[in-house]
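Scroll down for the structure; my scribbles are underneath it.
Other chains of the complex are left out, but the ones given are in their true place.
As written, the chain order gives the labels A and B, with residue 1 at the start of each chain.
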């Protein structure tokens, strides 16, 4: 017997509603996407947070964005060591197989992962330092970012670390040979955003490292 | 200088449209979610594929689903080895910190990752066997699934392997002590789905292992 249980009824009802409306309206397009394969223009790396809706913000429809979501939208550095790297696999597939034209890393305010990283690095969350903490080890990727923000006034550190999460991912992306090659040849551009989930604003990395400009 | 480039203009325009309409309509709720924190009812693990829209299918809005997306919606087995495991970190955060009530793994038809795994395991994609192939190493998670489907008639293998991707993830989820504890105590239920991106249908894992029933 499988451990899986039937879906809660409210989701079943909503699904049938979707099937009878949105699906039916777009059936031809969905079928074509299924037959011809996807051809997304961009890859987006964003956070798992339930308050982050990248398709909504950008009015994106089926087939537009190849989306990887993980805690704090982090990309680790290139490490072809034969181990399982889910984020690196997603990036490889998007760049090598799908040949996306844009690779967008979108962070957000009030990120629980970033707050956890700040607490860990500043000595306030010893449980995240434990070897067995998956969140802690994952947030290790952002440790160098913490070093860059720890001397700022305290009330600016979290915001700066949210931006560092994006910049760190962009830096790490450039350590992948196939990303660097695609960027150098002009086949793909990188983009770094931070979305403010409270006031809806969006800033993008531009100019000198660490500078973000409102869109 | 950052390597990041300004966002393409079509995305900037759509963003401003969203800000002026959807954001404005829901501003009060977004602000409250930002202030009070998220409290999603469910975690969904689905594929990065651009044709998979879980929030759309289930009429879910901001705050409802904590969503992790990776290649082929795979969850590796529990391995607290101090290495970076992005998927395990997302599961840990959802179960331990957010205490979601439902954990849904949703696979889909025409999955490029699953097709790659099938090609690799059947000897038709030697490049995926290389140590440096992130996609190949990631799809190693599904190798035991291939063993279970390889003796089926050839035209049924891929579909069966798409279902195995979901079942393998469910099995692996149960190797995490905190997932097992939450399931055993009734604090969380697991759900396994496969979405047919062509005809819009949805099947769920039910009864004996490997059986999927249309919703």
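By definition in this document, a residue touches a chain if its C-beta (ideal position, glycine included) is under 8 Å from a C-beta of that chain, and two chains touch if they have at least 3 such contacts.
Keep in mind it's a predicted model, so treat the numbers as computed, not measured.
Shown here are 2 copies of a single protein sequence; counted across the entire complex in this file, the number of copies is 4.
The rule we apply is simple: only the chains that are shown with their structure count from here on.
Centre-to-centre separation between chain A and chain B, using Cα means, comes to 14 Å.
Interface residues of chain A, counted against chain B in their complex, comprise 1-8, 11-12, 14-19, 22-23, 27, 30-31, 33-35, 37-38, 40, 43, 48-51, 53, 55-60, 62-71, 74, 76, 80-94, 97, 102, 104, 109-110, 112-113, 131-135, 137-141, 167, 170-171, 174, 183, 189-193, 197-202, 204-211, 215.
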